[in-house]
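Complex shown without one protein chain; remaining protein chains in place.
Up next, chain A:
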């Protein structure tokens, strides 16, 4: 009977079916064969204080101060935040508002460093021989101090995710090497070239999380990366490589977990609820560097690609390098009307300026030529339902868009707006080229802004009420004091009278 049950049990590494998704032309061949090369040190580095999800970092340096490579230049503020470190040795030339790496192009407080070319390391940076001797909380502390954030693009402070073991019963760490966005090859190259380090980082993270199993998931369009990881992981029983089918958005955290475990993460919850924590291979590499070498996150691998880039490449880039420096290093733009995108073409953000600095979360700079881009001729929706078919979240994008167009954002929210992961499969597949993902992004932003305004209003109201209550209390106290004094005076007068009468 047990044998039968064993026989009937699912094979261990079966990939579970996912709903929806699309198969975009991956265009990875543009850059996949280019090894990661180090960018020559730029003449200037601009480091915005906000490069992560959470509270902005607070500067620790003054203008004119000399800094060493890896020296902390801004400290984390609050529970969800990350510090910043000098990517090289040099001098702080400004702490001012500068255009940030953000579609709005708005300015953000930024520390600007002029490198001195000496690459002098900060003396506090020392290698650690055996991270596995450290206790898990200590590892998370070091990761936090190194400023490591989720390098897949989410930029959530990695240490916070490494502490999840304290609040959730965890069993598996998933290294998300799906890299399902078209064009992107930096994770692929990192896994090919630094497989040992990625695996080491993953093992350190597993130790911090207190989990026994590590699954490394790689899409089957990256056989070289899979082979390299398989070789590097062969010594460790706890690590299993899983080749997942190439399908966008396989790299979505909750979808990857579903493909690997067959279980759905509850809405608005973390995958940790299922006992699984997901990290990116580049994050694993950063953890390896932080723990083994003591080096903070000061540079990262990123892909420069797109038909408008003369020589697509994978580069090891110091944080704060201007996008135009990267483009110039790759031979410049070959087309006049290139569209600059930070990140992949599906979920990336438009870059308003080529002067914006690269940040921790920037895994690619794309310059898309006219022929690659969506032509952008929008026709009316014909209700063909293809957006419904491809939506991996089970939404009805055409309906959400209709509500949003009509201005009924709450109506859209009731129909699952906040369950949208923003993968853009709907807009990608729409025959009418309706900007479905853009509508949804707009509605989410607008609702968030309204919620903020409401919170602010409520706070202001509460403060005003407190103030009037306080004023009222003061008035009352004064009145009472006055009354007391009067009574007092009256009593004294009465006493005096009685005294004189006597």
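Please note the rule applied: contacts are C-beta pairs under 8 Å (C-beta built on N, C-alpha and C of every residue); 3 or more make two chains touch, one makes a residue touch a chain; residues count from 1.
We adopt the following convention: contacts and distances are computed from a predicted model.
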item: Options "Cell shape-determining protein MreC", "Succinate dehydrogenase flavoprotein subunit", "Tetratricopeptide repeat protein" or "Ion-translocating oxidoreductase complex subunit D": UniProt name of the undisplayed chain; value: "Ion-translocating oxidoreductase complex subunit D"
item: Which residue of A:40, A:117, A:331 or A:385 touches the chain not shown here; value: A:385
item: Hidden partner chain, touching residue among A:274, A:330, A:362 or A:412; value: A:274
item: Sole residue of A:100, A:398 or A:412 that reaches the chain not shown, by the stated touch rule; value: A:398
item: Option touching the unshown chain, where A:50, A:265, A:283 or A:303 are the choices; value: A:265
item: Contacts of chain A with the absent chain, listed as residue ranges; value: 19, 22, 24-25, 103, 105, 182, 254-255, 263-269, 273-274, 324, 332-333, 336-341, 343-352, 354, 366, 368, 372-377, 379-386, 388-389, 391-396, 398-399, 416, 419, 424, 427-433, 435, 437-438, 441-442
